[in-house]
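What follows is a single structure, and I will ask about it in a moment.
Missing here: one protein chain of the complex. Every other protein chain is in place.
Labels A and B are assigned to the chains in the order they are written; within every chain, residues are numbered from 1.
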Amino acid sequence: MKVRTALGASAATHIVLSLVAILSVFPLFWMVTTAFTPNDLALTKAFRFWPEDPTFENFRIAFTDFHAANWIWNSILIAVLVSVGKLAIAVPAGFAFSHMQFRGRDALFWVIVATMTFPTIIGIVPLYIGISLIGWYDTQTAVIVPSIAYIGFYVFFMRQIFRSLPNAMFEAARLDNAGPFKQLFEIAIPNVLPAIASLSIISFLGAWNIYLWALLVLDTPEKRTLAIGLKSFVVIDDFEPMWGPMMAVALLSILPVMILFIFAQRYVMAAFTGGIGK
Amino acid sequence: MNNSSLSRRGFTQGAAMFGAAAALPVHAFAQEDAVVTISSPWGADRPFQKVVDAYNAKQTGVSVVNRLDGSYEDMATKALASVAAGRPPEIMVTGWKFGYFARRTLAARDFYDIDSTKADAIMGNFKPSMKPLVTIDGALIGLPWSLSTPVTWINMDLWREAGLDDNIPLDISHEWLVAQAAKLDKALGNKKHPTYRSAIDLSNNEWTSQAYIQNAGGFILDGTNLTCDSAEAIAGITAFAEPAKMGLWTNMDYRAQAKAQYAGNIAIVTTSSSRAGPLSALDTEFKDVMFPSMDGKRNMNSGGNFLSIYTQNDELAKASMDFLAFCATQEAQAIWSEMGYANVSKFDLGVKPLQTAAVAQLDAGLTAETIWPGERGLEGQSVWRQWVARITEGVVTPEEGLARAKRELAPLVSA
Partner (left out) sequence: MRQRSNVKRAAFSKLAPIIFVGPAILFVVVFLYAPIIFSVALSFSSWNFISPEINFVGFENYRRVFHDPNFQDAAYNTLLYCVVLIPVQIIVPLLLASLILRVKNRNLAGFYKATLFLPTILAYSTAGIAWLWLFDPINGFLNSVLTAFGLPQSRWQTDPNLAIWCVAFVTFWKNFGLNMLLLLAALVSIPKEIHEAAALDNAGPWRRLLTIDLPLISPTFFFVAVTTTINVMDDIVGVIDVLTSGGPYGQSSNILYYMYERGLSFFQFGQASAASVIIIILVLFVTWAQFRMFENRVHYES
């Protein structure tokens, strides 16, 4: 016999989901606590849930002794440029693969989509050599440009989306003498704006989190991003670990995506439903 | 190159504007200044920055920028990339252990090739015993900057809580330490974390194990000969691993170890003497005694780093020498001594708190830390760390572990 609650599912369902929800959020809660605990107390013997004397000191350290302001700006800049770059390339390609006829179409499609399976750091050694040789080392360009290349999923996704638009729509346009650009910009894109919006969110999240590659090619502290700036706090040599400021930066690195996520949740969900649901 | 510098400028401007808006201290340098960048393991909150600031305040026409790049290994990675890209850091804080790598692979400059008068003046401010340590393949490649040696740190609060004798001798032996650890363990039980020695391979277990081997009369590397499986080395590493085997030490990684020590949670830690600075600033009371001796003998090793010049541009190299000349002055040495490293200059800076043991070991004479030779020296260090960790974890016997370490190290050392 099942106990039905007023909420419409068995109590066990709610218990399981609540436990998983706690597991998901708890480490973040812990991060918030530490970010507001004075650094010397963050290290002490006793374990505590919430600081008795919450402080913004860790944030001050992060902004003055480290370069948290630059890191935020760089993270945003890189995430935006990578997203824009990916969309600018993937949207027309997806359109061509769904509503245009040309030689080698399927082969080219698979050349692009096959890259979905490439591990992101597989080419890291040659890329690192190449980037160094052309003088891009220690520039944000070195982070942005190669990151744009991971468009396998985006092209695949956009093709699926454009395929959902009836071909007749474009045939009619062709009869009206609308060229391919007009078809793309005036007919196709306006009809799939929600999908593009959600794709840009996914891409923003991905670029926001670029880690190993950026760690490798960015030297100057002012040029680093939040994700790799965090590494500056990990204890080195024989110094007091900066856990408090580190958690403050970690928190800063979550905030923008969290806000984006809250406001755009529907789009993120819609992206997955529309694209590959079936 | 043009494209990238254009976009770089764009980014920098954007970042600078943002920085200014956030009221960051934006360093304004005169345009004609030569800019010398130092790749270092120290952030803006450490005494090294004060040395740099003191130099910049003099406005000599050279502006120095301190750049935090991470651990010695991280810095080496970054340096190699930037050397290949043709823009090495002008100066890099280089670990003693990477001496050969610095000279042979990264092409660290010989001070005498840059400015022999200044080179002599700089070295004249340091103890004569330092010069051989910074001379690699006959070239003077470094200003001896940080000298540390492993010592024993005792947390007096926990010590007293366990009811142990406050009168701790400066010169302690391995047997004495193990006996105290057992007492501490018994008195404090499981709730405290009485003893701890060295990190497992996530970080620097290589030089504390080296100290044990040398105190037992052996060496890891004798010149370029691997002697890490000698009877003395086996005796040393067996003693090194003994407390872990007895359940008296908790092996963990370096980060956790540092955090726990600063939090006042570990009674005994044998690690770098350079913790003197940060530990003396804490509320917990610490005492420093010498590294445990073996059969009453010690042949301690040193560690730390020197400042090397990597730029191939003569003007920048000369500018770098100017900064190094400042680093060798009493003024700079006095600022730097706050950090907790041993004083290697000829100036009398007084003994700082918690440096008694380090000074005693320094006076007795220190060997270099293991400088891994060959193109694959960086790997050598990593292999050694792993085998030390396996031995302390008890997954191999000391004999087998050292024999296998030797087998794995042999091709790396001869490469």
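Here, a contact is a pair of C-beta atoms (placed from the backbone, for glycine too) under 8 Å apart; a residue touches a chain by one contact, two chains touch by 3 or more.
In this text, all values refer to a predicted model and were calculated from it rather than measured experimentally.
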- Across B:Arg109, B:His174 or B:Arg376, the one contacting the chain not displayed is B:Arg376
- Of the residues in chain A, which ones touch the absent chain? 7-10, 13-14, 16-17, 20-21, 23-28, 30-31, 34, 45-47, 88-90, 92-93, 95-97, 100, 102, 105, 108, 111-112, 115-130, 145-146, 148-152, 155, 177, 179-181, 184, 205, 208-209, 211-212, 216, 226-228, 230-231, 243, 246-247, 250, 253-254, 257-258, 261-262, 265, 268-269, 272-273, 276-278
- Missing-chain contacts mapped onto chain B: 73, 77, 80, 83-84, 105-107, 190-191, 193, 200-202, 250-253, 255-256, 259-260, 263, 265-266, 375-376, 378-379, 382, 385-387, 389-390, 393, 395, 408
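Here is the rule we go by: only the chains that are shown with their structure count from here on.
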- Whole-Å distance, C-alpha centre of chain A to that of chain B, is 37
- Message: Help me check something: in the complex, which residues belonging to chain A touch chain B?
- Response: 40, 43-45, 61, 63-67, 69-70, 73-74, 77, 128-129, 132-141, 216-217, 219-223, 231-232, 234-241, 243
- Complex contacts: residues of chain B adjacent to chain A: 1, 3-5, 7-8, 11-12, 14-15, 18-19, 21-22, 24-25, 39, 41-46, 67-72, 74, 77-78, 81-82, 84-87, 148, 254-255, 258-259, 262-265, 271-272, 274-275, 278, 282, 340
